[in-house]
Each structure stands twice: as structure tokens, then as C-alpha cells.
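Of the protein chains in this complex, one is absent; all others appear in place.
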Amino acid sequence: MAEFLSLQEAVSKHINNGDTVAMEGFTHLIPFAAGHEIIRQEKRDLTLIRMTPDLVYDQMIGAGCAKKLIFSWGGNPGVGSLHRLRDAVEKGWPHQIEILEHSHAAMANAYEAGAAGLPLAVLRGYVGSDLPKVNDQIKFIECPFTGERLAAVPSVRPDVAVIHAQRADRKGNVLIEGIVGIQKEVVLAAKRSIVTVEEVVDDLGASVNACVLPSWAITAIAEAPKGAKPSYALGYYDRDNAFYKDWDGIARDRDTFQAWLKENVFEKGAA
Amino acid sequence: MAEFLSLQEAVSKHINNGDTVAMEGFTHLIPFAAGHEIIRQEKRDLTLIRMTPDLVYDQMIGAGCAKKLIFSWGGNPGVGSLHRLRDAVEKGWPHQIEILEHSHAAMANAYEAGAAGLPLAVLRGYVGSDLPKVNDQIKFIECPFTGERLAAVPSVRPDVAVIHAQRADRKGNVLIEGIVGIQKEVVLAAKRSIVTVEEVVDDLGASVNACVLPSWAITAIAEAPKGAKPSYALGYYDRDNAFYKDWDGIARDRDTFQAWLKENVFEKGAA
Amino acid sequence: MSLEFTSSEMMSVTAARALTNDMTCFVGIGLPSEAANLARLTHAPDVTLIYESGTLQTKPDVLPLSIGDGELCESALTTVSVPEMFRYWLQGGHISVGFLGTAQIDRFANLNTTLIGDYREPKVRLPGGGGAPEIATNAKEVFITVKHSKRTFVKDVDFVTTVGFGRDGKARDNVPHIGRGPTVVITDLCILKPDPETKELVVTSLHPNVTREDVIEATGWDIRFADELVTTPAPTARELDVLRDLKARTNAHHSSTQSGQQ
Partner (left out) sequence: MSLEFTSSEMMSVTAARALTNDMTCFVGIGLPSEAANLARLTHAPDVTLIYESGTLQTKPDVLPLSIGDGELCESALTTVSVPEMFRYWLQGGHISVGFLGTAQIDRFANLNTTLIGDYREPKVRLPGGGGAPEIATNAKEVFITVKHSKRTFVKDVDFVTTVGFGRDGKARDNVPHIGRGPTVVITDLCILKPDPETKELVVTSLHPNVTREDVIEATGWDIRFADELVTTPAPTARELDVLRDLKARTNAHHSSTQSGQQ
């Protein structure tokens, strides 16, 4: 059964230095409040997994939490670069980070395989791409029925999954609605999971085939209203596209970034 | 785009003698009206695929439509045997049929892989079972990352998928609600598809993550109210459990079965 | 103070008691479903029941006839697709107990639901594997409930549809990512458990008024009894009341043709 904790307690109890952490939410429901709490608690040497690192990992990488990044598209969507990620990769600031990159299809399949308890995912992918030359985790297998050559990647099985969702009921069942991304998969694939929610309610109000994670499939739940901002929560608040654009200016410069981090993360408590 | 046809036209146009046909619906939404139309049109030499043959295939096998059956559980749920299936397998009446059997997990994975356009499905399955000794389509592969031995089965890619659903809108988008089974998968895995629906409506009334098949992923739609009876359609009518029990008596005897078939299928038009 | 009860009721009540509140149980249709719902309606109100049709955490008011009755879906937390059920929830390792019935079982708890006789020339063709082969290996443990008879309890099953411990009791040894397998078999006569070493089924408890001879008579091999053989506690009045109510509701529900619009 999921344990209801404060966000501070959940991060403190379930995320350790050196852990492999996957914080998911495909554009929608990105767990920013949890990311900021990880920064405040100065977690270090994390292997961070996310299809789209987005601003949340740009901030965590800039704050020095990451040792390694596994990803498939590392830009600021519709805006440009993630400058903190680039600064780490290109200039080693605040320190060098290792990167391992995939395509979206491969990562989506790897999460799916992780949720399915399998060691590998098989896909028709990476044909003609140079990515297999720089990622030794991409292999190829032969179909025993047709002889076709197919790509294989290891499944994602993180130590901790972190997601944000619209709401939980009082027993700890969680509803995710809208762009559900790979959130169900990452929670099921992980050893432990932290789910932040907009609110805790008596009744989820879920439709019959809704994306609901049962309480017994979740480790910890923390209430974090507006916990996805500047990403969004369908039915609660919109994506703050203006902030995504502003981030380009904030993150481009180390000093501006550090000032932003101090004011908006360290000097503010859990969102 | 899906074409709206009568059930008679849809079966006549899209199902040929000798085709591989998968009619799905896991207990819920079993396409009985379509099955009866196939019997009336005296389709022959079909390779029938279904996880649970259920009464619909018992009737079609007894009526002589099937050459081969691919399945994973061939009983009358909660009641006992499928006597027409047993009579065909044990006594060759009305003629001998070939069978190829899997476990549910393997067939579910094979449909999933078919929908995913892959030639094979990989699962942790069949460990210690004798099924691989009698089904030469079950093979084993080695994971290139961990060395683990995993089962592999060919994906299901039928000529025709037939399913029943609650409703279509006027553009031909289809909503499936409740026990959705493997209906989405079989339609996406098949070369052609026939979807029968309870009704055609202006607005599907679908929730944001509902199981909806877009019109462009379907070949033909036929209105068939009560088209799943004695199975059921959530929101429309309940499962006729009494008929499932009665079927045991009807199907046990060849003459009773043939009388039933004449009266209830041949002498009645499309449901 | 001695209650009247049938051997079938004894079996269902005993099987129900094997489940606890914190278990996530993948439920087979028939006897396992009856036992699992009895547990939920008595001592284990929060036990999580899952059916292979995709219904997660379901609380039916009457027993389903099939694995996918509307009752299961309407009372579930949510309903997922069948591939998701087998991939994420079963193979993904979220099921603590698989609860199975069978047509044949042998001394190493291997199950046969495929056929009697030879595969290509069957004497009796049974329904087949269904969910059982992977439930038995992917669930953390397996409970089995089945009526005791010489036809059912055979020395060696005609066909291993679903592995218990294999023909030699060693089928799970050194296999990665495999559950513990059958940990208890509950019949209308007794409770059996695998010997920790050999994995052969051993009678550990006799139901009230059942003798060793009754069990020997109903078993197709030279059955062993545990050194500390105990007597299974009789059903309580409450257990019997709840079970009988459940069965009466179920029979009333399934014998009426449901043809109206909801």
C-alpha cells in the first residue's frame, strides 16, 4: 500500500545518492516540485533517466545532482537548447556528466519492457542511424521465425520512479488523465515510486478504463498542488509556455541560473 | 476511412473461404451476430483464431466453417466443455480440424506484437509446460543482455479481424468500453477489419483516454444491435448466463445442435 | 454447537482462509473465484482480486460465471487490456498469489487441463491452458483448490499444461525470475503441501470427519502424511452464512436471462 508522506519526507526516505532515478511525464505532468525538492536536499551522483530531460533535468543537472543522463531528446521544446545540459556536456560545468542516448521509440519500448518485467525490448528501430555506434546498449537480434534483424535495448528498471498525477484517493489509488506518456510504465518498472498529486480526494471520478495506478503498486504519495508547474496538469492549470521561453535566457548564463536557483528553489520550501 | 455496410455485405465482401479470421472480445462484446452471418454465408476452410473460442466458435465449428483453430482456452466459461469443438477434435465431426494451442499470455502477447507490426512476441512463458512439445510455433531465444532464456511466439497477423463494440460515430470512429480485451490489438494487427456496433451516434461521448479506434484504422462498420448476445455489451445489456448454461445441453448432441442452428441462425436474418 | 456443512463448503472455507488482506490474487474461475470472494467478504475485506479479463481490484457482489462478467468490470478500480494484464501486472511481478483449479494434478503439483490420453488422439479434450501456465510461474506463489478423487489426483499427469515442480520435482531449480510455485493444495478432504526437499505433495491437515483412508482411497499414488498431521478447523457460522448467501445470490443471478436494457 502507498504511504502518504510529505514531499520532503518522500524524497528523503526513498531517493539516495547514487540512485538511478526516472522522473517522467511527457511534456504534461512533469514532476517539477519533486525535482526542486531533490535539488534542495542536494542529492548527488544520480543516474537520471527521462525521454525528454526538459527544464526539470536542466535544473537538476545545473544544480549538480547528476552523474549520468539517459535520454532521447534533450531540448527545450519549441524554444531551443537546454543550456545547463549543454554546459555540462560541452564544458563540464558544474562537472562532467556521462550521457547515453536513445531514440524515443527505443526508450518508450524500454520502459514498456521494464513494466512487463522483461530484461529487453525488441523493436524495428535504429535502421541506418549512427546511434548504435555511440550507445553500446543497442544490440540487434534475429527473429527466429522470419530471420528479420530487429533492434534490442535493455529494459529500464530504475531504483526510483517519480511522477506527478492529477489526484489520489484516500486509499492511495492514483488517477492520471490526458497525455499519460510513460508514467504507468515507469512506476511499474521501478523498485520504488514517488507520486506527487494535485490533490487527495474521496472519489477519483475515474471512467471505466481510466489510467489508474492502484495503491499497492505505489511506494509513496505526496500532495503537491501545482507540482507540475511550469509544465501542466490537465483539468487544473495550463502549461506556462511563457516561462519555457523565459528559461532560455535564465539558463544561458551560469550566474543568472544560480541566482534563479537560489531564489526559486533553495529559498522556497516544498512547492 | 471505414466503410459503413450491412453485416451481410461486410461479411460477403471481406471474408473469403480459406481466410485466417480472428474474432475477438474477451467474454465481453463477442461478435455473435457476425459469427452467425458467417455461418449463414457458409464460409469454409477458415483458420479461426481466438483466445477463448467460446460459444461463437463452437457454433461455427459445428456448422463446418473451420479448417483450423488457434486458441488458448477452449471451454464454456463456468459451465464445462465446448461440445462441438470436442466433437470435431475427438471424433472429426463434421470434419477433422487442426488445432494449435497456446497459453493466454502467449496469445495476448502475439496479438500485441501483431498490432506493433513485429514478427514475434517475447515473453517469460511456457517454463516447464508441455505445450512447446506439441506447438512447433513456440521457440526460445536468449536475451543478448542477460542471457536469460525467454519464450518467443510468432505475432498474430490475421487476414480479417472481427469485433463488436458499443458505438461508432458517423465518421466511423469506434468506442470500446469496459473489458476491452484484445480488440484494439486484433484490429490493428489484421489486414482488414469488420466492426459491428450497437448503434451509430453523433458523438461517441468518449473520455479523454478512452479506447477509441479511429475510422482510418478500420475497414468496415456494420450496425448490429444486440450483436454480442448471449455475450454482453457494457451499458447496453447483460451477459445471458442462463443461455451459456443452456448451451451445454443444446451442443452436447449433434441433432439438437443442428435443430438449434437451423432455427436460430439459418432461419433468422442478420441479427 | 456442531454446525452442519458439506465437504464442498469445507473446501471453499479452507481455501478462503489461505488468503490474507495484503495479498494481490490472480483468480481463476470456479472454485478459486468462490474462495477468493469468500475471503473478501469475511476475514480479508481488502484482499486485491484480479481476473485475467483485465479487471483490477474487483469486488463483485455475485460470483462471475465467466472470467469477464460485467459485474467484475463495474466493481473494479479500473479495467485494462488483456495484453497489459499479462505483461504489466502478471509478468511484471505484481501478483502475490495465483489461485488455480485443475482437471488433473500429480504428486509434484503439475496441472493438466489440456487432455486425457494422447495429444494427437485424445480420449477427452479439456479446455487447455488459459492463463494458468504463466500464472504458475510469474505469481510469487500458487494456491490450488480442487475436489479430491482418483481421477483427478494421479501419479503423473497425462500432460503438463502448467508446471508445479515438474516430472522430477526440480523444474524450478535455478530458473531465474520464477515464483515459488504451489505452496498449498486445498481439497474437499484435506490440505496438502509440497515437501520442502522433494516437492512431493504431503497431507498436512485432514478436514473434520475425514480419515487417512478416505484420502488414500481418493489419491492415485501412494500418498504421504505429515508427521504432525492436524485437523482443519471447521467452518464458523459466519463463514457458512456468507458462503451460502453468496451462492444463493449467484444462482439467482445466473439463472435469470438478462435481456433488458440496463
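We just call them A, B and C in the order they show up, numbering each chain from 1.
Heads up, the rule we're going with is that a contact is a pair of C-beta atoms (placed from the backbone, for glycine too) under 8 Å apart; a residue touches a chain by one contact, two chains touch by 3 or more.
Just so it is clear, the structure is predicted and the values come from calculations on it, not from any experiment.
Displayed chains that the missing chain touches over the full complex: A, B (touch as defined at the top). The residue from A:Gly35, A:Gly62 or A:Gly125 that touches the chain not shown here is A:Gly125. Here the missing chain is touched by one residue of B:Ala105, B:Leu118 or B:Val180, and it is B:Leu118.
Here the missing chain is touched by one residue of A:Arg86, A:Lys171 or A:Arg252, and it is A:Arg86. Remark: the residues of chain B touching the chain excluded from display are 1, 112, 115-118, 173, 184-185, 188-189, 206, 208-212, 214, 216-217.
Residue-level contact of chain A with the missing chain is found at 26-28, 51-52, 71-75, 77-79, 81-82, 85-86, 89-90, 101-106, 108-109, 111-112, 123-131, 134, 148, 178-182, 184-185, 211, 229, 232, 234-245.
The rule we apply is simple: only the chains that are shown with their structure count from here on.
Residues of chain A in contact with at least two other chains: 117-118, 208-211.
Under the contact definition stated at the top, the residues of chain C that touch 2 or more other chains are 73-74, 79-80, 87, 91, 138, 177.
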